[in-house]
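Some chains have been omitted; the remaining ones sit where they do in the full complex.
Order as written gives the chain letters A, B and C; numbering starts at 1 within each chain.
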Amino acid sequence: MKRKLRMGMVGGGPTSFIGPVHRKAVGIDGEIEIVCGAFSVVPGESEQTGAALNLDPKRVYQNYQEMFEKEKGMPADKRMDFVSVVTPNHVHFGPSKMALESGFHVIVEKPIAFSLEEAKALQKTVEKTGLILALTHTYTGYPLVKHARQMVASGQLGKVRKVFVEYPQGWLSTLLEGTGNQQASWRTDPKQSGLGGAIGDIGTHAANLAEYITGSNITEMCAMLNAVVKGRKIDDDASMLLRFDNGASGILMATQVAAGEENNLNIRVYGEKGGLEWKQQEPNTLIVKWLDRPMEVLRTGQAYLSDQAKAFTRTPAGHPEGYLEAFANIYRNVAYNIQSRLANENADPELDFPTVEDGVHGMKFIAAVVKSGTNDEVKWVAV
Amino acid sequence: MKRKLRMGMVGGGPTSFIGPVHRKAVGIDGEIEIVCGAFSVVPGESEQTGAALNLDPKRVYQNYQEMFEKEKGMPADKRMDFVSVVTPNHVHFGPSKMALESGFHVIVEKPIAFSLEEAKALQKTVEKTGLILALTHTYTGYPLVKHARQMVASGQLGKVRKVFVEYPQGWLSTLLEGTGNQQASWRTDPKQSGLGGAIGDIGTHAANLAEYITGSNITEMCAMLNAVVKGRKIDDDASMLLRFDNGASGILMATQVAAGEENNLNIRVYGEKGGLEWKQQEPNTLIVKWLDRPMEVLRTGQAYLSDQAKAFTRTPAGHPEGYLEAFANIYRNVAYNIQSRLANENADPELDFPTVEDGVHGMKFIAAVVKSGTNDEVKWVAV
Amino acid sequence: MKRKLRMGMVGGGPTSFIGPVHRKAVGIDGEIEIVCGAFSVVPGESEQTGAALNLDPKRVYQNYQEMFEKEKGMPADKRMDFVSVVTPNHVHFGPSKMALESGFHVIVEKPIAFSLEEAKALQKTVEKTGLILALTHTYTGYPLVKHARQMVASGQLGKVRKVFVEYPQGWLSTLLEGTGNQQASWRTDPKQSGLGGAIGDIGTHAANLAEYITGSNITEMCAMLNAVVKGRKIDDDASMLLRFDNGASGILMATQVAAGEENNLNIRVYGEKGGLEWKQQEPNTLIVKWLDRPMEVLRTGQAYLSDQAKAFTRTPAGHPEGYLEAFANIYRNVAYNIQSRLANENADPELDFPTVEDGVHGMKFIAAVVKSGTNDEVKWVAV
């Protein structure tokens, strides 16, 4: 029988948005237990969060260095198995690298690092240590996204020709970072977010989703990058033409100034025989259009879905699942892979998750977008 | 600081559908810990589920009687605080009553009991013990359902005139109980489900939702009850005209033979000034229609919602929440109320949950529907 | 080659709502020409409308009696072929009967007459004269309604079990007839509208649509009829349980006090194998749900539709058609039937339109609803 895996967390203190999301997602399946954390470097905050989580105060740490140091020294049946890194972008690299070097698997928020160099260094560390580094490109955790990928892979749509992926948000339509809003502040500060603003925060999700579903990589792009809101120090709006390695072409849009939009990630993929459409805000519906027969509406939890899509659903069709469940699916696959290692078994390849390679690719994508978007002369830039 | 509450479970063994749903919902917020269970009376099954949950084998029991007996005897800082009863309808009463009499709060699946008599007996036990008995009318846990109720209560729609509530499913369109399907079998067996089939299983949810949002009770009805599928021993389809105590009228439909439907609970309420519409399958959207201005689309997580609706959301707008989160909201409110008792404080009345009174009312509703639906002579039957 | 048919009109003067709708619909296909009219009995109004239509002033009449008298005497190659009667309900019978007796085919607005007696008298006149009397149950003119009927008839859904049809409007949510609004005034005046208010105005459409698609007649009902708005002299809200002659059952709702609703006629039909759903406000989409495969979305104009559905479409898929086109389809079929008679040929039975029999049946339906809705003792009333 499998035991519960033990997880530590870096970041996720009292003012964090994404930290609690990770913890709630982890709680759903009951297969992972949070045992320790370095939740914040602000004095008192790590303790505050640790207490709220009913953690053993001895395992609530002041910083990640202390955590890895101490946990490493604990007996094998008590120390954490892996760490979840949920800090702002500029604090992804440090804890991820040290965790790997201390023998812990890692789940880290996207983008994987502050720069492409950091990402490559992480890749080397993963290769060296042989440990798992997973990236929370959450949207690939939705069951119907997995089904969409299988539809493409199985050739049901024919050769993919066109890919349209969009991620419009509206929450940065005003200079929110000027009001003290913490989520806005670090995301629009190049020193914390890295090269990209909207393109790093949400554009990478869109690109990852397109590449995940189509099984093709973006090879070239031509981008327009804007800082639409006056006073903003980084892009809040990106549009680009795309070329994929399978010969398809497409468009990617990621903007945070589409006033009134929430989190409207959506993708359409058209092949020779048909097309599919998925919207994150209604994630339990996948629309499939055909050249010569009626449009179909596929729904999460239905018996006609692929086995992989069915395996990622917890309730019968008609009981909506959402963002936390998609997140939980990422964690679950990482956990299954770690369990396989503990049991010296090979993991089922369908239990996939975004890897360090995806992370490096994402950083290359950001770099290419910024290169293209800041140059009005050159049309196409390679990723 | 609050401690995690300790929960036991009756039912929820290896073949249960709703047991795992309860457990996953409980896991989301991390405020409740499952410490014990009598998951099944089939030899070996309770152990199997207990082991999967990493429970202390000593607290995995063969039946609920043993569980309450033993837990009652444990020290106050170890024994469970409350029990969750997730068995078929005919096994709601026994464990609920014994739990209360053993000093444990109770959360029980709906309908509250097998018969109105049992329900009334539970009500008396609650009154006698002063403990909490909560009913999982899950759909009232959705944030926008709470907002809808507040819109009605605050008079924004004017006096309510019309209520249309529907719960179509299609999964019992064939004689599924003849194939050995366990979920179908007990639900269509009058000895396990009670007087009502579809009307008990899903009709009570629809009625509860209508009464919750409008703040009015159904006082009279005129019902048509059918066993549409040949060979079925209980109703699988119910339609009725309704009268409410505030003067409104309406229609309720609950059917399990609407081929192709999933879990399409939906409600429309029209007042003098406007109307609202909510669909369980797209629970993060509430449509509000007005006499003289554009229809509005309200969305979970938005700042313009009522405080109560906002308090029941875990992620920013655009990150869809679903059934598990609605379930978690019911548990969370019960937990908050138990915490208040532990702290000798009054609970915030906005932290509402379905009570034993709702349970008794639901049994009266079922009885009235069956009385009306089996009589082609009398037009109106009082609840 | 066919010639243009010549049409006269009774009603449709300057204050008419439905008259211009008929004329615009007639104009679409260019196969019918308006040659004369008795548009209003208010002095000067008939002339005003006639002039706006560029009619020969000699063929603009003061009343229908004069029109039929004069037109009857005109040469065969000039006199009108048929008349369109678009007056309020209490003025349907007179012109329809006289037209038939004068040798003219008739298209008349629904409900066919003020009372069942009048309707039966018209039926006898049709039988006696052998002429066509068509009723504008417009919604049966939509291509996807015709396709839905064919799906049922061909057995694709299996035996029909459940029928849910609704027609909510909101425009009579206030006492609009008290403000001088003409459309509201005659519809809520029992002396002009007949026995039924909402049930006659829109309920008959809903019933006709259900019977058209299912190919079954409503045989019994149990109705609740309300005059919700204070001061209203006739029903503005109707709900009823239904039984059909094929063994199916269902619900019909027709209300004019659903605040914020426009003209939201919709129908759902469920059979043993699947169900279908059509909404008048999005008439180019027909949703088909299946027990064991993905929901399908059928669209007007697509090659996969039945021949009959395709014949009633004027533009390729994706170019939306609406209410006027549905109306034009009714007129077109009547015109085709008249052309067949002129050519001494049999008309294609697929060129169907609502007949005097439908009209009589509709009046029986209204009578039954009023009988049931005004009696709280008897449960089921036969149509």
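A few notes on this one:
Everything below uses one rule, namely that a residue touches a chain if its C-beta (ideal position, glycine included) is under 8 Å from a C-beta of that chain, and two chains touch if they have at least 3 such contacts.
Note that the structure is a prediction, hence the values are computed from the model and not measured.
All together, the complex described by this structure holds 4 copies of its single chain type, of which 3 are visible.
Basically, only the chains that are shown with their structure count from here on.
With centres taken as mean Cα positions, chain C sits 55 Å from chain A. Taking each chain's centre as the average of its CA atoms, chain B and chain C sit 44 Å apart.
The residues of chain A that reach two or more other chains are 299, listed in rising order.
Contact residues of chain B toward chain C in the complex are 157-158, 161-162, 164, 166, 170, 173-174, 222, 224, 226, 228, 237, 239-241, 249-251, 253, 255, 257-261, 268, 270-275, 288-291, 295, 375-380. The touching residues of chain A, counted against chain B in their complex, run 1, 3-4, 17, 20-21, 23-24, 27-30, 34, 51-54, 169, 171, 261-264, 280-284, 299, 301, 314-325.
Those residues of chain C lying in contact with chain A across their complex are 288, 292-299, 302-304.
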